[in-house]
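Here the complex is missing a single protein chain, while all its other protein chains stay put.
Per-chain residue numbering starts at 1, and chain names A and B are given in the order in which the chains are listed.
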Amino acid sequence: MNRKWIVLGVLALSGLVLAACGGAPAYDCTDAIGCVNIAPGDPIHIAYAFVTSGANSTLGLDTKYGAELAIDDKGGELLGHPIKFDGQDSGCSAEGGTAAATKLAADSTIVAVIGTNCSSEAVPGVPILWDAGISVVSPSNTAPYLTDPNLRVLGYFRTAHNDTVQGAAAAHYVFEELGVTKAAAMHDGGPYTEALANVFAQNFQGLGGTITAVEAVSPGDTDMKPALTRVAAGNPELVYFPVFVAEGGFICAQFRDVPGLENTLMMGADGIFTPDFVKACGANVIGMHWSSPDFSAFGSGYADLVEKYKTKYNVTGTLAPFHAHSYDAFNIIAAAIEKVAVVDSDGTVHIGRQALRDAIQATTDFKGVTGNLTCSENGDCADPKLAVYEMKDQAEFDAAVAGTMPKVPVWKQAE
Amino acid sequence: MIKFRGRRLELTDFMMFFIGGSIVILVVVGSASTLVAGKYTARQWIDLIVYGITLGSIYALIALGYTLVYGILRMINFAHSEVFMAGPFTAYFLADALGKSGFLDRYLVVSLISILLLSVAVSMTVAVLLERIAYRPLRFAPRLVPLITAVGASFFLQYFFRGLYGPNIKVYPEVEALKGGLEIGAFNITNIQIVVILAAALMMAGQTVFIQRTRIGKAMRAVSEDKQVAALMGINVDRIIMYTFMIGGALAGAAGVLYALMFKQVYYIMGFIPSIKAFTAAVLGGIGNVPGAMLGGLFLGLAESVGPNLFLDGLGIPAPYQLKDAISFTLLVLVLIFRPSGILGERLAEAKS
Partner (left out) sequence: MQTSLASSKTSLRAGLESGLRFGLIGGLVAIAIALQGMIQAFSVRDILSGILSMSQSVLLLAYFAMAYLAIRRADASEPSSMLAAGALCGLVAGLLLDLLIWVGGFVELGSVFINATPQLYDLLTFNQGLAVGSLIQPLLAVGAGLAAAVMQLIPPRVRRPLSVGLTTIIALGFFQDWTVRTVDNTPATLRFLLRPVSGVLYAGNGMSLAGAGVAFLLVAGLNFLSGRRRRAASNAASKPSPARARVRRTAGIAGIILLLLLLPILLGIENSEILDNVGMFIIMGLGLNIVVGFAGLLDLGYVAFFAIGAYTVGVLTSPELGRAVIIQNWWVALPFSLIAVVLAGVLLGVPVLRMRGDYLAIVTLGFGEIIRLLAGSDLLKSYLGGAQGTRSIARPDIGPIQFGLHEIHLPLLGAVRLQFQHEFYYLFLVGCVLTIFIAVRLKNSRLGRAWMAVREDEDVAQAMGINLVATKLLAFAMGALFGGLAGAIYASKLGSIFPSSFNFLISINVLAVIIVGGMGSIPGVVVGALALVGLPELTREFADFRYLLYGAVLVMMMLTRPEGLWPEARRRLELHEEELLSEGTPAPALAES
C-alpha cells in the first residue's frame, strides 16, 4: 500500500527533524521511525491500556497483575534502568480505546504498550499507537480480524489465542469426544461471546451436528429461565454458553430448574473458568465443562506465577484467565528491548522503534509461561493449546470455591 | 369532521392508529404461528407465565418506590436503583456470615428476618439522606433539575458502594429450606418463586392499606394532591416527604433481599437495569398510581418472559430473547397510544407537566 510508505517516510522525516530540534544528545538515531532516548537513572516507560474500571475491570486487573509480576521477576529493572509501568483505562469500548491510545501516543517516553483487553478497543486504538511508533502486544484480544492480513496493523501482536481456534476446539470436543449430535449455543450480544458462540455453531454443524438454537441474553439480565425454556424446546444434549461471570452465573444456577434441561450438559468458555463463577452457580456446576487455554500445558513457571499472584494481591484465586498471557507479553517486549537497545558508555539507552517492532516480530520459539511463542507474520504470537476442563465431583467443587479450579483437563487439543 | 373521544381526528391520529394497529397485527400473527407450530407444550407456557409473574413481582416492588416518590414530588427518582442496591449489597456480609456459620439453616426465620432488617435499614438510610441532601433544596426547581441531581446521585452512590465493597460480584449463600419446589398439576413452581410472589403481594397489600387507611397515608395523599393546601391544613410536608422516602426505601430494600435470594448475585450496578424496567412498569400502570405500579410490573414481567417466545419466534426471528426489552418498550408504546395515561391512568386529573 502506498500510504504505508508515505507514512513511514513522513515518520522518518519527522523523526529526524525531532531528533535534530529536540535537543537530543549527540546520538545519531538511524531508526526508520525514531528512537526513545533514556538518560541514566531515568526509567524505561512501558505502558498498559487495560480496562481498569467499570464492569469488566477484573479482566483489566488480572492482565495488569500478570505484567506487574513479570516486572517483579525482572527485579523491576531492565538494562540497569528502572521500569515504569503505568497506563490508561480503556473502558472496553471503541471510544475508550481511542481515548486511551491517544493519551499514550502523546507520551513520547513510552517504548511499548501492553494492551488492549477488549477487541473493540483495539480496532481504533492500535492504529493510533502505531502512528506514534509504539508497538503493541495484547494479552487478551481474541477477535480474528485483528490479525487478518488485510486489516492488520504492523505494530500489533498478541499472545492470546484466536476465537476461531477456541470455538473449533470446543465443537470438536463436543461432537467427537462427547458424541453429542444436538447442541445449542447462547451468547450475550457482546462481540467476544457472539463470535465464540457462532464459531462453535458453525464448526459443530460442519462436523455434522445439529444446532437447535442460538439464543442471546443481554448483559444485566438476571432471569434466564424464559430464554432457557426456549432453548429447552429444541431438546439439545448440550448448551454452550461462552459468556461472562454475571450472566453465566445466572444461566448455570437456573439451568436445572428449567424443565427439559434436567439432563442437558452445560459448557462454558474461559470467561467463566473462574472461582467467582463457581460460587455464583452453586452445586449445579458439577458436571459442567469449559473450553479454555490449556493451563496444564503452560510452562512450569505457571504454578509459581499463580502463587505469587495470590500472595501479592491478597486474593484466593486468579481473577481472569489472561494473566499468564500478559506475563509473556511483557517478557517478549523486554526481550526485544534487550536485543535492540544501544547502550552508551555513560549508560544512556537508545531504543529504535522500528527495530523494536521488528525484534518482536522476529520472536521465535520464545519459552513463555503459556507455551513456545513464535510470532506469525500476521501478529499472532500465541501458542494456542486449547483444552477442555470438567468439574467432576464435589471435591473439585469445594476446591474451586476455595480458589483453585480443576488443574488437569479432560481433553487436550492435539497439536 | 370525524370526532373521537371529543377530539377531532387528524392525520397524526391515523398514523398512530396505523402504528398501533401494525404492532397488534404483528403480535397476533406471531402468536398464532407460534401456537400453531406447537413448539412449546402447555406446560412450558405455564412455566413461562410463572416466571413472568415472579419477575414482575420484583419489578412491581421497585416500581412502588418510584410511584410513591413521583406521586408526591412529581420527580423521577433516578437514584432509586442505588437505594435498591445498597440494602442487599450491605446485607450480603451478614448473609455470608450467617451462611458460613450455619446459622442460616438452623435458625432460618431469624436469620432471614435479620438480613431483611439490615437491608431495609440501609436502603432507608440511603433514601432519606438522598432526600435531605439532594432533593429537598430543589423542591421548587423546574422538573429537569432534580432529574439531573438524581442522575448525579446515582453515579455517586454506585461508585461509592463499589469503592466500599469492591467491584466483584458477591454471591448470597444457598438457603437449604428454599430449595426445591412444588408440583401442582401442570404447575411447576419453585419455593423461592412462591416466597417472592407471596412476599410481594403482602407488601403491596400492606402498602395499599397503609395509604388508604392510616393517618400518615392520608397525609401523603393530601400532600400529593396539593402541597401548599396540605401545609395550610397543618400537615408537616417535610416530614411526610421524608416518610415517603423511608417507605419507598424500605420497599426497595425488601425487594433487594428477595432479588438476592432468588438470583443470588449482588454487585454495585445490579440496580441499574431493574430500575429502568421498574420505571417503565410504573409508567405502564399509570405513574402515581399504586395498584397501577403492581399491574404494570406484572404486565412487564409477563411481556419479557412470554413475549419473545410468543410473538417473535413465530415470526422467524433468531435469538428472540435478545429483543425482549424491545418488546417491552414496544408494548409500552402500544398501551400508551390507546391509553395515554397508562393502564389504570393517573389518580389525579391529567396534570399539566
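Heads up, the rule we're going with is that contacts are C-beta pairs under 8 Å (C-beta built on N, C-alpha and C of every residue); 3 or more make two chains touch, one makes a residue touch a chain.
Not measured: the values here are computed from a predicted model.
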| item | value |
| --- | --- |
| Residue, one of A:G66, A:G190 or A:G209, that touches the chain absent here | A:G190 |
| Residues in chain A touching the chain absent from view | 3, 7, 10-11, 13-14, 17-18, 21, 23, 52-53, 88-89, 93-95, 98-99, 102-103, 105-108, 120, 123-124, 127-128, 131, 143, 145, 151, 187, 189-191, 193-195, 214, 216, 218, 314 |
| For chain B, residues in touch with the removed chain | 10-12, 15-16, 19, 70, 76, 93, 133-134, 137-138, 141-149, 151-160, 162-166, 276, 279-280, 283, 287, 317-319, 322-323, 325-326, 328-330, 332-333, 336-337, 340-342, 350-353 |
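Throughout what follows, only the chains that are shown with their structure count from here on.
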| item | value |
| --- | --- |
| Cα-centroid distance, chain A relative to chain B, in whole angstrom | 38 |
| In the complex, chain A residues that touch chain B | 55, 57-58, 189, 214-218, 220-223, 225-227, 229-230, 232-233, 245-246, 249-250, 253, 257-260, 276, 279-280, 282-283 |
| Chain A partner contacts - residues on chain B that touch it in the complex | 39-40, 43-44, 47-48, 51-52, 54-55, 167-169, 171, 174, 181, 188, 190, 259, 263-265, 267, 269, 272-274, 304-306, 308-309, 313, 318-322, 324-325 |
